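Before anything else, here's the structure in question.
For this view, one protein chain was removed and the others were kept in their places.
The chains carry the letters A and B, assigned in the order they are written, with residues numbered from 1 in each.
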Amino acid sequence: MVLKIFFPQCCVQAESGLLIGRWLPKHNSAVVLAVIHFPFIPCQVKQYLCQLQNLIKLELAIVGSWSKAVKGQEKQDNFMEDLCTIFPQGDWLQMYSEKGKRGFDCRVIPRNGTKTMNNDKNVVIIHYDQRKVMLSQLHPADGLVLGSQKNVSELTMVFQTVSQSKELFHSDKYDEGPFKVTHWQSEGREASIIIELCKQASVPVCFMINCFLTVWFWMCKSRILNLWPARFVSSKLSTCVQLSHRAEQLQIMSNPRKTSEHLEFMRKGNIFLSFLIDLALGLLLISWLYRENCIARLADMLVPAADRVAEELQQLLQWLMGAPAGLKMNRALDQVLGKFFLYHIHLWISYIHLMSPFIGMILWYLGLSACLGLTIALSVFSDIVALLTFHIYCFYVYGARLYCLKIYGLSSLWRLFRGKKWNVLRQRVDSCSYDLDQLFIGTLLFTILLFLLPTTVLYYLVFTLLRLLVVLFQGLFHLCMDLINSIPLFAMGMRIFRPYRLAAGVKFRILQNDKERPLHLLMEINPLTFSAVLKWYRIPTYSCYPKDSWGALCKKLFIGELIYPWKTKHTKTD
Amino acid sequence: MGKKKEKCRKKTLLQKTLDGTTPTLNNCISQKHKICMVSDFFYPNMGGVESHIYQLSQCLIERGHKVIIVTHAYGNRKGIRFLTKGLKVYYLPLKVMYNQSTATTIFHSLPLLRCIFVRECITIVHSHSSFSVLAHDALFHAKTMGLHTVFTDHSLFGFADVSSVLTNKLLTVSLCDTNHIICVSFTSKENTVLRGALNPEIVSVIPNAVDPTDFTPDPSRREDGKITIVVISRLVYRKGIDLLAGIIPKLCLKHPDLNFIIGGEGPKRLVIEEVREKYQLHERVRLLGALEHREVRNVLVQGHIFLNTSLTEAFCMAIVEGASCGLQVVSTKVGGIPEVLPEDLIILCEPTVKSLCEGLEMVIAKERAGNLLSPAAIHNRVKTLYTWRNVAKRTEKVYDRVAKEVVLTIDERLHRLMFSCGPVAGCIFAFLAVLDFLLLLLLKWLVPESYMDRAVDATGPHGLWRQWSLPRASPNGEQKSNYHLSHSSVELLNDASC
């Protein structure tokens, strides 16, 4: 078995002394954390260790001795060996560097007192950067949970040991103490005064936001808003959904408790940054909208556009009522359907004209919503589009219903044709013998339905295409919103500016290759790839689109089932 | 996993029985072949062809030949696997079209098949089943590459309907330049010779076999005071399930102590279920669904009578298995079935409900009177009739003969195609053969044979499989590198196979 010693890079130049560290006996490795220099009093060292252990809750020990190359090595060697009797914990590592040579040697003295074994070659010394290892968070490749306690691998143990010993690194080299210690030290405080001020200010701000949110949620819960129509409508309007999503995020962010866990911290950071970006983009939009009176021009354009759409639809219906693309339809059914839809459009046009005087004002006020963020503005716009194309939606629903009924009827009559029936209890097709009149009526109905099918199919096809166009348009907006809502900007920034903070693993380089001496490796941190960052830290969003695959969507379209939105499948149990 | 264990068990049994005979066998074998079995049908699919290929390969390996199997991927099972005794199976990623048959464009399988033939140094390509598209493809490509070809036909066909006419034409084309054809019964031989317009000299009859050690009788498992009829077949039209649906209510109403056990799965299951519900026979007709091969024996021994209602059958392995388990067999008189068992072990009926009912009634009456042969007696008679070792020995003779023949050159082949397959089809297929040849030339230029690694033999004269139970090679050992290799991949495949 090979003994692995994880040795901090900062201690390579240290003066001689004792090594503080931790044994990982399960993996046959040792993590060196710091060097205590001469001179010291052994019982003071023991006391210090006890204090440390209480503070950081790890089993630290004196793992060995460290001697730097000086003259008179012989004498010191013996002295170092004697030291192991004073600190009898585990094996004893004796490390010494020689003058003029890179790297250093290591001897292992086993605990049971037998003298130095000639196993120098079976030692690997792995150098690591204490600061980076301390700050980085290891992401397991397969495990979905960060920091789960089961099956802790060796590297995770090393990373944990170093990051938990933060307290040890707090002592400064200029601090007065019973002895000097070498380990990684921060070169002055990283945070500037502004950040400190922000930290101080964040507490009252969070409190204020919390108060405001409580009022908001209380209002939302009030009884009037929970009545059936209000609730139904609000669940379908993307503005309401987006607002409540933002409110929830705000609540998570303004939680005044200090976050200790890494994932939670990252989540807060991500939400905060996405908020900021959203607001900034929203303000940009406002400044553009209200600067050159764009909004009034937009309002002027809107009514004619709606009119135009209605006119086009009228023409389309006229075309369908004739002989569209040279197809010969069932004339009676064609006329009935066409007139029905024409009347509907007529109603719609009068509704638009009733609204037209107020549209400018409504838009002006709605435009202000952009100061809540770009996503809100986008969702408001998407809702406006949905409301303005309501007639198309209605047509689609009528067409789909008719078509669905026909398909359903045809399929069951086709089974009747073949002497089969659908067994509801067993969910399968059984054979069944029908009476003569049953067969006669069935066949008659089948024929009628079959001959009327092309007309219905045509109407269904045209209106479905129109509806799909609108859904596509709305989908684009929702995609934009989802993008802003879900991109983990904070984690991305961290990956770019502090790549070692998010580690996917480690990589090793051969530092020194000398057959006579132990192998020296350098351990570097392998940062997460961007795709992995996205996978780990994507902000969860509500999803407003159905989770159908393309195949399922096509099937739905074929059998005339309603696609997005307004259709939620209820389980029959309630 | 279960099946794997089953195979392991089988292996040990075979070895036990073999130990005495192996050396003498090895002495008399003159020539070792490298055989590639090709068929769309192989495990995990279940059926007669599948077990035929598997058992035949195992026995050929025992006799010192190198055998590999090529089939298409089944769901998650793709790539290369090893089965008992180092039998290597290639599951090729080809699209399945219908009934586990692959879709073909004739040419697209050439690169992979060529690669396999070259890297395994194949000398004889042996295709199975005329339903298998992959088998025909492999024959076609093997002839283009100048390899010896053998074809085994497992099924019978009609001559009248459109689909038969088309299949027969295809068969004619496919078999006209094949070196040798094997049929499983004389009826099948007649049928194939007629369908393929073949010279009867190149058609041999080698029947199927069962492993008698797997199908032993156990009368204690039978239910006392009841008579049980066992049916084990796929529930499809060809197996005469509609006849079965007619028989069940008739007999059940007449004999209150009669039970049915039906094993198998298929589209006709619904018919049986409906009959069961209509006549309220839930307790007396048990539907077991799809059975694994090792479960079959446990089902068989529960019955007194084995019923087979097939409408067409070249060689019915199911009735041999039933008889081997000591059951009295009642079967329809179609195809090659009359050849399979001696007359006193089987009762043959016309394929009608009436005739089958009469036959069954007779057996039931005999059973009541205690006039039937004892299960052990039936087993002892069947035991010696059909063994895989015999089949392998006879197949080997075919290989020896084929190896001496010369493979047709491309111009001879074209000539044969043009003049023995009719003017239209012949010309079309001759053209296709030329295209295939050109494609082969292109492939030879793109990926020369020297770029392909020769596969490490697991079986055959220099096979490494026997060594794999040795301890792991010492790190500085002098063993051949091949040994490491086979060892590791065996280990991998044993662990990774599900």
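Rule of thumb we're sticking to: contacts are C-beta pairs under 8 Å (C-beta built on N, C-alpha and C of every residue); 3 or more make two chains touch, one makes a residue touch a chain.
Everything below uses one rule, namely that contacts and distances are computed from a predicted model.
Taking the options "Pyruvate dehydrogenase E1 component subunit alpha", "Ubiquitin/SUMO-activating enzyme E1 protein", "Phosphatidylinositol glycan anchor biosynthesis, class H" or "Large ribosomal subunit protein uL30m" in turn, only "Phosphatidylinositol glycan anchor biosynthesis, class H" matches the UniProt protein name of the chain that is not displayed. Partner chains of the missing chain, restricted to those shown and counted over the full complex, are A, B. For the chain missing from the display, the contacting residue among B:D224, B:D344, B:D411 or B:D453 is B:D453, taking the whole complex into account.
The residue from B:C115, B:V236, B:L373 or B:V407 that touches the chain not shown here is B:C115. Among A:W288, A:F508, A:F530 or A:F558, only A:F508 touches the chain left out of the display. Within the whole complex, the absent chain has one touching residue among B:L92, B:L147, B:M317 or B:C421, and that is B:L92.
Contact between subunit B and the absent chain runs through residues 78-80, 90, 92-93, 111-112, 115-116, 119, 447-448, 450-453, 455, 472-476, 481, 484-485, 488-489, 491-492, 495-496.
Touch with the hidden chain on the side of subunit A covers residues 1-2, 4, 27-28, 121-122, 124, 126, 142, 151, 153-155, 505-508, 510, 513, 515, 519, 521, 526.
By our rule, only the chains that are shown with their structure count from here on.
Here the spacing of subunit A and subunit B, counted between their Cα centres, is 53 Å.
Of all residues in subunit A, those touching subunit B in their complex are 428-431. The part of subunit B that touches subunit A in the complex is made up of residues 270, 274.
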